[in-house]
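Here the complex is missing a single protein chain, while all its other protein chains stay put.
All chains are identified by letter, namely A, B and C, in their written order; residue positions are counted from 1 within each chain.
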Amino acid sequence: MKLSFKNDYSEGCHPSILHALATSNLEQHDGYGLDAFSENASKLILKQMGNYTADIHFVAGGTQANLLVISSILKPFESVISVETGHIAEHEAGAIEATGHKINTVAGENGKLTVPAIETVLSQHQIVPHQVKPKLVYISNSTELGTIYTHAELKALSDYCRAHDLYLYMDGARLGQALVAKENDLSLNDISVFTDAFYIGGTKNGALLGEAIVITNKELQNGFDFVMKQRGALLSKGRLLGIQFETLFQENLYFQLATHANHQAMKIKQALKEKGILFWVETTTNQLFPILTQSQIETLECLFQFYIWQKLNENESVIRLITSWATPEEHTHALIDAIHQL
Amino acid sequence: MKLSFKNDYSEGCHPSILHALATSNLEQHDGYGLDAFSENASKLILKQMGNYTADIHFVAGGTQANLLVISSILKPFESVISVETGHIAEHEAGAIEATGHKINTVAGENGKLTVPAIETVLSQHQIVPHQVKPKLVYISNSTELGTIYTHAELKALSDYCRAHDLYLYMDGARLGQALVAKENDLSLNDISVFTDAFYIGGTKNGALLGEAIVITNKELQNGFDFVMKQRGALLSKGRLLGIQFETLFQENLYFQLATHANHQAMKIKQALKEKGILFWVETTTNQLFPILTQSQIETLECLFQFYIWQKLNENESVIRLITSWATPEEHTHALIDAIHQL
Amino acid sequence: MKLSFKNDYSEGCHPSILHALATSNLEQHDGYGLDAFSENASKLILKQMGNYTADIHFVAGGTQANLLVISSILKPFESVISVETGHIAEHEAGAIEATGHKINTVAGENGKLTVPAIETVLSQHQIVPHQVKPKLVYISNSTELGTIYTHAELKALSDYCRAHDLYLYMDGARLGQALVAKENDLSLNDISVFTDAFYIGGTKNGALLGEAIVITNKELQNGFDFVMKQRGALLSKGRLLGIQFETLFQENLYFQLATHANHQAMKIKQALKEKGILFWVETTTNQLFPILTQSQIETLECLFQFYIWQKLNENESVIRLITSWATPEEHTHALIDAIHQL
Partner (left out) sequence: MKLSFKNDYSEGCHPSILHALATSNLEQHDGYGLDAFSENASKLILKQMGNYTADIHFVAGGTQANLLVISSILKPFESVISVETGHIAEHEAGAIEATGHKINTVAGENGKLTVPAIETVLSQHQIVPHQVKPKLVYISNSTELGTIYTHAELKALSDYCRAHDLYLYMDGARLGQALVAKENDLSLNDISVFTDAFYIGGTKNGALLGEAIVITNKELQNGFDFVMKQRGALLSKGRLLGIQFETLFQENLYFQLATHANHQAMKIKQALKEKGILFWVETTTNQLFPILTQSQIETLECLFQFYIWQKLNENESVIRLITSWATPEEHTHALIDAIHQL
């Protein structure tokens, strides 16, 4: 079997989660997120965040988190702004539109949304009432391209949004990896202050499944449980999500796992750089986008799985290499060895 | 802590599922339901069903299963017929309407839908195009009241539906408990033949979470994976669902667990009968609806948790007692002892 | 050709509307409701209503008005309460559900909604978040059965709604006929005070098409033009609606036409009563629901068109006779003659 650097959801979960599930397995608990684990997990996250007025809801996956948050915030005629590479724009099978809302897409810079891009959208949506009303800004951190927002960038987006009556929402499918990236200068508290809602990804960082939606803007908190139930997102055994986030957040495990993922990626990046290989985009999280020749790709494909992200020309393509909390050191070294021999 | 007879989702999962999760945990598998466990689980279910042309999809919960199936079958102007007590009608926060479809509700008989009730709906929806067009019949087995459909009843519904260009869909949140009930004369194969789609409930019968949607009507199979992705129901780690259904169906565990649940309920029922207590509805599955006096209820509430289902008069109410795969014999005996002392 | 007492939309429009259209036909005006006619029509309605802070929007039809108002008011998980005979519940092809919202139906009293019926709905929707949240009360005046709300009844509904955080919306497809009914004690001002929104029906009272939506609750006014555009309800030649309502409201024509309709109905009612014929429901507006024998029905059907509303028994049915602004005296007399000869 080829080693896979294709996804960060190829394995199960961190063993301590399995342990926690086993330990509590036959205890009786209330359903629908009212269990003690979920409550405790919420408290741990609030404490980590240093922001105690947020509402926290655990759901099964990222597309679900995005459609729940976005559809609960927007009025029928309001739209959400995203970069063209945004997960909601391209890889959620029209989930947002299925809730009735248009996505206004704009070009990103290294996968990131900028204030001027938002300004352009607003300036092009002035024909009332013939156009949708942009109301929400969607970003992801780390982005689909593995890049991260700096404190200054996020603050600028937040300031602009508040000045222009827009909400700001962050998709944190890979938030752990963003926050422990070496050049990161954002804290979880910063994110809770700068955004109106965000989610902390569990599925791609050690959980079997699960994302923690954090609604920090009090105006947006009311009724979210109804939205969850109505969209089929309220698990009867909510304990399953609570136990996992409790495990991830009670001993800093969440950040340790993300650090491991990034560390493996950075070692591979170093090997690629030493080989003189260029990158399509510069990243410090668990996603790498090196530019390889066709023959290099074919060589690596004998031993490893990965995505060919984009063909650049006759002879060169961008590939994506992705590591995770579960990537064993041996796999990393096997890939590095193969890179050395390219 | 009071023992709970309130829900059949108060505990985690059968230990053999935890074992299977642990064994496979660090293996790398494809995501989104394309893993080997999900494929094998599908095969096991098809084999158990004796019907190999159905499509099987695993999802996280019952409301999600219902909204996915119903919204994927109906055109925008088509409606679904359900008894008033149907789960979709009353306890899913408007999930079906949120996908754009009306539910035509009719009175049930002991929680079951009858052919005459469907006939009434059709006869009252003849004003084209001013009324919705009823197109799908929704039933659950066992029903919300713990009753089950006989072979003759299900065949009658199926025959009527096919003669009147209606689809038939069965919500099987508690299908295991229905199929092992002592007076049951339906097989999984019968259900696959009589319905166009149904789901096999895992969450209430040993799984951490998970329902297996079975689409038997080939016309309805196409595109369901898109619908799942669009509604946020496609788990990236689909292995989590695959492993559970593989475990439940590889050694008959699914039916053993349901048998245990029913057995505990029947012992409690026997104790109630011996006490001369009457029942609101006669059941042979894991739900009991005895009629108790206020003082009997207060006595039981000192030691046990359960729902007061409906107040009948000043002094009497229906309560619901529910057992599950996880109910220990000792809990059952504790309840029986308490009943004896009423 | 048989004379028709089947609908109140069988003819075109009052001739003065045709005249106004012709007079202004080649003038250039702004589109989308920003024309001078629409502005003036709004002012005339506000003046008639004696309430100058309402927002007025003109749309093409009643189903459209209902779906626009209801979908603009409700959050995704909120529902609307209606009597079972409500137009939205039975005769709009699922238009409200198509916008994502459940209708909670209750039995009416002579077509009217009562406070106890609303109370029942609220008491049965306490399982948060598993049930929809009733938020809006829908009534029509006159009702589908031709009955009207008294001042005391509407005030009671309004008081209850405000005390329970519910909105109140009145479908006024036949509001003119209600307001000029002989026992009516409600004014347009009362309605603007007691409801949060309502509409004044034009199509059934002299217009070619058109309903004037009046949003009195300032909280609900914002963004309604976007909702109209998004639902395809914003006519580019909005002047067409403006001119009609300007004509109907500048000289009391609206109420004169409704008075004519009711007057014709009352003459027919008198003839039926003299004949000893009973009524299914007592009305003083332009709809009559006499109970006729099969042979009486067959006799009348030789000369007239009307709906058979409901079969009561082997030999008797309720029919509906409806008059309008356009019913000529001769038609009324022809029907009265036929009744006399029954």
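For the reader, a short list of remarks on this structure follows.
Please note the rule applied: a contact is a pair of C-beta atoms (placed from the backbone, for glycine too) under 8 Å apart; a residue touches a chain by one contact, two chains touch by 3 or more.
A quick note: this is a predicted structure, and the numbers were derived from the prediction, not measured.
Only one of C:Ala41, C:Ile56, C:Ile73 or C:Ala93 touches the absent chain when the whole complex is considered: C:Ala93. Within the full complex, the residue among A:Met1, A:Ile127 or A:Ala163 touching the omitted chain is A:Ile127. Of the options A:Gly12, A:Gly31 or A:Pro76, the residue whose C-beta touches the omitted chain is A:Pro76.
Among A:Glu11, A:Asp55 or A:Glu92, only A:Glu92 touches the chain that is left out of the view. In the full complex, chain C touches the hidden chain at residues 1, 3-4, 7, 9-13, 15, 18, 21-22, 24-31, 60-68, 92-95, 98, 203-204, 208-209, 226, 229-237, 239-240, 326. Touch with the hidden chain on the side of chain B covers residues 32, 71-72, 75-77, 100, 128-130, 132-133, 223, 225-230, 234. The chain not shown here touches chain A at positions 76-77, 79, 90-94, 97-103, 127, 129-132.
Heads up, the rule we're going with is that only the chains that are shown with their structure count from here on.
Closest chain to the protein centre (all Cα atoms averaged), using per-chain Cα means: B.
With centres set at the average Cα position, the gap from chain B to chain C is 43 Å. Each chain gets a centre from the mean of its Cα atoms; for chain A and chain B, those two points are 34 Å apart. Counting partner chains per residue, chain A shows two or more touched chains at residues 226, 229-230, 234.
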